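Worksheet: one structure, shown below.
Only a single protein chain was left out; the remaining protein chains are all shown in position.
Chain naming follows the written order as A, B and C, and within any one chain the residues start at number 1.
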Amino acid sequence: MSKLDNLLNDLVIANRILANEDIVDAYGHVSVRHPDDPTRFFLARSLAPEFITRNDIVEFTLDGKPVREEKRALYLERFIHGGIFEARPDVVAVVHAHAEDILPFGLTNGTPLRPVIHSGSFIGAHVPIWDIADRFGDTNLLVANVEQGQDLAKCLGPNNVALMRGHGFAAAARSLIEVVRVSVYLPRNARALLNAKHLGGQIKYLSQGEIDARSRGYSPYSVETWRAWHYWATKAGVGNMVTRPDAVVAVSKKSAKKTAKKPAKKAKPAKGRKR
Amino acid sequence: MSKLDNLLNDLVIANRILANEDIVDAYGHVSVRHPDDPTRFFLARSLAPEFITRNDIVEFTLDGKPVREEKRALYLERFIHGGIFEARPDVVAVVHAHAEDILPFGLTNGTPLRPVIHSGSFIGAHVPIWDIADRFGDTNLLVANVEQGQDLAKCLGPNNVALMRGHGFAAAARSLIEVVRVSVYLPRNARALLNAKHLGGQIKYLSQGEIDARSRGYSPYSVETWRAWHYWATKAGVGNMVTRPDAVVAVSKKSAKKTAKKPAKKAKPAKGRKR
Amino acid sequence: MSKLDNLLNDLVIANRILANEDIVDAYGHVSVRHPDDPTRFFLARSLAPEFITRNDIVEFTLDGKPVREEKRALYLERFIHGGIFEARPDVVAVVHAHAEDILPFGLTNGTPLRPVIHSGSFIGAHVPIWDIADRFGDTNLLVANVEQGQDLAKCLGPNNVALMRGHGFAAAARSLIEVVRVSVYLPRNARALLNAKHLGGQIKYLSQGEIDARSRGYSPYSVETWRAWHYWATKAGVGNMVTRPDAVVAVSKKSAKKTAKKPAKKAKPAKGRKR
Partner (left out) sequence: MSKLDNLLNDLVIANRILANEDIVDAYGHVSVRHPDDPTRFFLARSLAPEFITRNDIVEFTLDGKPVREEKRALYLERFIHGGIFEARPDVVAVVHAHAEDILPFGLTNGTPLRPVIHSGSFIGAHVPIWDIADRFGDTNLLVANVEQGQDLAKCLGPNNVALMRGHGFAAAARSLIEVVRVSVYLPRNARALLNAKHLGGQIKYLSQGEIDARSRGYSPYSVETWRAWHYWATKAGVGNMVTRPDAVVAVSKKSAKKTAKKPAKKAKPAKGRKR
């Protein structure tokens, strides 16, 4: 597989994982920037993520227009992705979803959503809440044009996640694997915080130093990160689609050689790297 | 399929979706008004919605009497449907169910149930609570005759949903697809509101303008609405039963032509319409 | 099948339903009194309810001794059943289980468990909490002898359900179908009450008159009751084991005749009776 094929393959996997982990249902989507052209990104046509295959993926310019003629219906909210890719050159992948357990945190400022568990560190120290009404008044709450997408991206700023009032969230990350990880652990972090509030007393949030330490140690193809990706993909029924890019396998020459002979075990990671 | 066959086919799908999405269990039911005779409606015989097929559907007059001789057991609470269809000529489909997470909101006036998330907008700005005891005293809480059905419909008034104290809810909508959607998102909206309360602070409800904007944009066969119907039906094991009425497909001539040649892909929606 | 065979068949079904509905796990059990000898009852040998078949059922005297020589391990807590059958001649079936969502209500008197939803009416107006420590001091909390079983039965008194502090509940009813129903809806009623508390305001409990009205209308073979039994059994994979006793089928002669010709549809109930 070419590098691009690999990426689109991973985009299909990402869709299936998000569906199986209950982050998306009929709605919600995940995109990835074109590896060779930062002004383009890939996103599925309008279809529930659980059903998406390679043929459903469409290439877009940053203003949400399909690069090639496209007769099939498109996601109304593709402008979320374009807006973030435009504003944030460092971002490679974006998720927008309505995962239920983050919704309460977008409805009130009573308890800001912040990382409390180690797997939640990647949401970042600050999670802004974007209220579409602040600038656009009474809408149907959907991000349905370039201007709205840009406004959301502006609110997101340099952060990893923005909550969208009464609607859901947008997450941005350095890779597909990372954005899926952020999205899966975001509701878990939200539930832990909500329930800790019930217990009373002072809540210990992750410190900035802890968040930074975890972020520094992160690599999408580390043993520990890869373990979750492989696990989630297998549970979602697409474990057979999981591949590791050559560049990464090459890090550990010996295991790469072994792996090359046994393609069925490609998913097995090299030893001792950091999560 | 004739228009009526199509509708009854959709009624079967609606039953299966509601069962699979945990809105109904052994109890709860969904009905649709006769498209050619507003004084009649269709509802299954007494059977758990998960098991219902075309042969289980019975035609009723608005006073809950079967149009044809019927030896099979009938739902005790069919008067809910008749009552609402009689009082509300604009209503095409009705659901009654006991979905667990809406029950608390019928037990107390402490926190009125109102839309807080965009997918909950269709429950409408005001959700009245009907207490059967107010007029009928100590009963078994079931809506077991015409008078009780009419009283519930009176409490519902022009709204989309009424909670029934200690019992469940009744939802009324302009189409089967919409009433299923309202019913599925009703408990989700309830959970989001309940948990937002835990977080403290001021809760931002959907504004009247937002509710209206979403209602205006709604069409049962829009791309976005259809996506959920198709998704839920597939998860419920009846994806193969999903069809789109010709009238709707015709909206987008080009895609309709393509679709006509590939009947297996009929579920695929036209492009760019609003949710 | 003889009347007794039918009953033991139903006892197997009851075990499977309780397992599938998450009322029991490896622990918890259901018993039924011998229809011809009120001094005996049937209960499985020590085995997780999900695995129980006809051969696992053992006949006991009220002091928890097996009627026939029995080499297989027995439930330690069979004395719960004997104690209740002895004290309550009106009781035909007993469940003991640890269903998670009722546990909080046995840990504090802060909010007594009472019926708030119509399907919870069968737990009865008063649900006492039995604390084994009150009379037996520091134990392992299990009801492991006749004296403890009798003490629990004394606390239960004329009620339908007793909570057991730090442990679970015991439910007693007029039939297997009813005791399963009480057990399945008990945690649901508990959750509805717990969440209503969160919403604030005054909670409306079922009135004594409502509880009585529902209890009067109850029959284990009514259309509505049967519908749930058939539904739960089917979901638990034992729908094929469901049968209706002749006596009941005879109530509706016409439908009984039809049914007799189509044994595969025996589960279908007669028309128009009360839940």
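Basically, a contact is a pair of C-beta atoms (placed from the backbone, for glycine too) under 8 Å apart; a residue touches a chain by one contact, two chains touch by 3 or more.
The model shown is predicted, which means the values in this text are computed figures rather than measured ones.
Chemist: Omitted chain: which shown chains does it touch?
Modeler: Across all of the complex, the chain we cannot see touches A, C.
Chemist: Taking the entire complex into account, which one of A:Asn15, A:Ser31, A:Ser119 or A:Ser175 touches the absent chain?
Modeler: Only one of A:Asn15, A:Ser31, A:Ser119 or A:Ser175 touches the chain omitted from view, namely A:Ser119.
Chemist: Would you mind spotting which of C:Leu103, C:Val161 or C:Leu206 touches the chain that isn't drawn?
Modeler: Per the contact definition at the top, the residue touching the missing chain is C:Leu103.
Chemist: Spell out, residue by residue, where the missing chain touches chain C.
Modeler: On the chain C side, contact with the omitted chain comes from 25-27, 46-48, 50-51, 70-74, 76, 98, 100-101, 103-105, 107-111, 131, 133, 137-142, 165-167, 194, 197-198.
Chemist: On chain A, what residues meet the omitted chain?
Modeler: Chain A touches the missing chain through residues 116-119, 121, 188, 191-193, 195-196, 198-204, 206-207, 209-210, 212-214, 217, 223-224, 227-228, 230-232, 234-235, 254-255, 258, 268-275.
Here is the rule we go by: only the chains that are shown with their structure count from here on.
Chemist: Enter the minimum step count from chain B to chain C; a value of 1 means the two chains touch.
Modeler: The fewest touching-chain steps linking chain B to chain C number 1.
Chemist: Tell me the angle, as a multiple of 5 degrees, of the rotation that maps chain A onto chain B over the C-alpha atoms.
Modeler: The rotation relating chain A to chain B comes to 90 degrees.
Chemist: Between chain A and chain C, what's the gap in Å when you average each chain's C-alpha atoms?
Modeler: 47
Chemist: Going by the touch rule set out above, which residues of chain C reach two or more other chains?
Modeler: Expected reply: no residues.
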